[in-house]
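Missing here: one protein chain of the complex. Every other protein chain is in place.
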Amino acid sequence: MKSLIFRTASIYLLPLLLLFSIFILLRGHYLPGGGFVGGLMAGVAFLIHSFAFGLKETRNIIKINPGFLMPIGLTICVLAALAPWIVSLPLMTGLWFEEPFKFVGMVGSALFFDIGVYLVVVGSTLIIMFTIADTV
Amino acid sequence: MSNPYIILPIVFHMAAAVILMFCWFQPRVQKLLSILFSLIGLGISVWLFRLVWHEGFQVTQAGNWDAPFGISFIADTLGSTLGLLSSISLLAVSIFSTVSMREERIKFGYFPTLHFLIMGLQGAFLTADIFNLYVWFEVVIISSFVLLTLGGKKTQLEGALKYVSLNLLASTFFLIGIALVYGLTGSLNLADVAIKIGAVENRGLVNMTAGLFLVAFGIKSALFPMYFWLPASYHTPPAAISAIFAGLLTKVGVYAMVRMFTMVFIGDTFMSITLSGLAALTIISGGLGAIRQQHLGKIFGYLIICHIGFLFAGLGIFTELALVGTIFYLIHDIVVKTNLFIVAGLMNKLTGSPFIKEQGGLYAKYPLLSLLFAIPLFSLVGIPPLSGFWAKVYLIQASFETREFLLVGSIIFGSFLTLWVIAKVWSESFWKDKPEASSSGKPWSTFSTKEKWGILVPIMFLSIVSLYIGLAAENIISLASRIAAELMDPSAYINSILGMK
Partner (left out) sequence: MMLLIVLSGFLFSALTRPIGSIFKQALPWVFTALPVLLFIYFCSQIGVVSSGDSLTWTYKWVPSLGLDLVFELNGLSLLFALLITGIGSLVFFYSTYYLKGHAYMDRFYGYLSMFMASMLGVVLSDNLLALFIFWELTSISSFFLIGFNNEDPKSRKSALTALSITGLGGLVLLGGIILLSSIGGTYSFSELLSQRNSILSSSSYCWILVFVFIGSFTKSAQFPFHFWLPGAMKAPTPVSTYLHSATMVKAGIFLLAKMTPLLGGTPAWNHTLMIVGGITMVYAAIHSLFRVDLKGILAYSTISALGILVFLIGVGTEKALLAVGIFILTHALYKAALFLITGIIDYQTGSRDVSQLKGLQHVMKPVAIAGFIAALSSAGFPLFLGFLSKEIMYEATFKYAEIGILLTAAIVLTKIFLLVAGFWAGISPFTGELPENLKATKKPSPILWVPPLLLGVGSVLFGVFPALIEQSLIQPVFANISGLDTSIYLALWHGFNTVLLLSILTLIIGTAIYFQWKPSEGKFARTLRFEKISPQTLLEGFAVGFHTFAGVWTRAVQNGYLRNYVLSILAFLTVIMGYRFYEGVSIYLDWNQLSEITPSEVIVVTLMVISIIFAIVSTSRTASIVALGVVGFANCLFFLFYSAPDLAMTQFSIDTLTVLLFMLVLFKLPKNKIFSSKRIRIRDAVLSVLFGLLIAILTLEVFEEPSVTDISKYYADNAYLLAKGRNVVNVILVDYRGMDTLVETTVLIIAAIGVFSLIKLNLNPSKEQ
């Protein structure tokens, strides 16, 4: 699988796919997409990279232990979910900024929630794939 | 009453697990934190229980969407009681784990998973949404699967494979059932479904769906003939894990069954008869299994099945009296079974073998410990006035009143088999001299002080709780009666969910 074309392609593929995954994540609230699919895409991106360059390379790129992406992501989710408690509303109540942001549109707790999901999905797909790929 | 904080038990354990994950590489910190979190968790559960006890049902609607559009959570008496019991079990197991669990396992996520498991249970007890219940079940299954395989020894994996296959089968049925319920009523909210399912004209469809739920929860609560995964897996993991499983896993299935069959699928005679019949068979089959075993874990495993039958007997009879019996037994069983598996683990260590044939001499060597062990053992048998006794009185009385003599026979017979099995364990492991040839265990005196306390504190804690259940039976009965009354008349539950705001 480590043909030259594949390698070269994947150098460009990785950032492209990652960008695309973030795009999918952000537009989720309006068009097909969302944190879950986005995270999966990012996972696939890294997987392809690791097929091309080997696990070590990929790990180097990610730098942070993917294991920690999971708790970080979950923390974001939980915080986003619990934020309404501050104003004594039930958890998961949508809170929104008044004004839309550039590129992203309306920003609310749901978006942070989705980002958390994204991170968790990336983290766990990576962990699962790396572990399995390691032993095979 | 609306109270956004009732899901604190869930969120707290999730946060606990996350924090524990950040301490992935520091087993010592994890141990300390886990005990601390379990203590706080117990505090939260006590708070919630008292709140519900004094002020009635507490409801919150996730996302602030009115029911039935969002996901509702409700803390009723049953849910908050079970939540409290889970927290009690967790505290004991968490303390026990700090000294009994190998360092390697802790380094591979034991504690976070444990807290995730409890989070799943708390969620299941609080949610009022069928699909959300399914999701909590997923959490429970996956984290129990992880705990079961942690360490990956061959026997463990073999058991885990059966465990996970059959439980996933159950989940599949559950999911199909949910889809059908949604198709029939257009709703997932338990309260909403309870109302709308009555309006479905094609009763046959509802009845068939009930069959799916029966099997789905039957597998999870280890009902005959669906309990195969339990004897295959419960004795394989370390004692602490078996203990939390024994105390809580099957019970969440029982809880779900009780909920569904007291709220949604009611007034179905066939189902009542089926449940009674299955209960009787479960009691007998579990008892028969228990008398044949030599492995302490397997003996207790089969006894779990036997006693699951007691729980279902009450649901099958379906009178208020019978439900009091079921609920009382449920309360007793969670505490005692957790304790029993911790005790089994310690017996195993002291004698160096899990087989009662090779155990022995405990009584001569450790008279005081034996006395302590006797509390859970004989509570389980239901020697009056210990905790296992009271529920049986209710169950037998209820069966007499509905003239279900088969159940009376099974309950008496099951109690007898339990008595016999425990007496045999006592005679073999405690009275008998230790056989010469068998491997020697680790004498108590070689345990470090920390280890001694780490083992004794949970056992004593749970024993005191079960003694309380037995001797202050009046309090537990009034709790169980209140729950039973609420179950027989779910309108308060439905109204609190739908009628708010």
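All chains are identified by letter, namely A and B, in their written order; residue positions are counted from 1 within each chain.
Just so it is clear, a residue touches a chain if its C-beta (ideal position, glycine included) is under 8 Å from a C-beta of that chain, and two chains touch if they have at least 3 such contacts.
Values in this document were obtained by computation on a predicted structure and should not be read as measured data.
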item	value
Touch with the omitted chain, as defined above, among B:30, B:45, B:58 or B:132	B:132
Among B:79, B:289 or B:490, residue touching the chain not depicted	B:289
Full-complex contact with the absent chain, from B:80, B:100 or B:338	B:100
Which of B:226, B:311 or B:369 contacts the chain that the document leaves out	B:226
Interface with the undisplayed chain - residues on chain B	14, 17, 21, 62-63, 65, 68-71, 100-102, 104-105, 107-109, 112-113, 116, 119, 123, 131-132, 135-136, 138-139, 142-143, 145-146, 149-153, 161-162, 165-166, 169, 173, 176, 179-180, 183-188, 196, 200, 202-205, 207-212, 214-215, 219, 224-226, 228-229, 231-232, 238, 270, 274, 285, 288-289, 291-292, 349, 363-364, 367-368, 378, 383-385, 389-390, 392-394, 396-397, 400-401, 408, 412, 415-416, 419-420, 423-424, 427, 430-433, 473-474, 477-478, 481
Touch residues of chain A, complete complex, unshown partner	28-37, 40-41, 43-44, 47, 67, 70-71, 73-74, 77-78, 81, 91-92, 94, 96, 106, 108, 110, 113-114, 116-117, 120-121, 123-125, 127-129, 131-136
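Simple rule for what comes next: only the chains that are shown with their structure count from here on.
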item	value
Chain A-chain B separation of Cα centroids, rounded to whole Å	36
Of all residues in chain A, those that touch chain B in their complex	67-68, 70-71, 74-75, 78, 81-82, 84-85, 88-94
Interface residues, chain B side, partner chain A - complex	2, 4-5, 7, 11, 14-15, 18, 21-22, 24, 60-64, 70
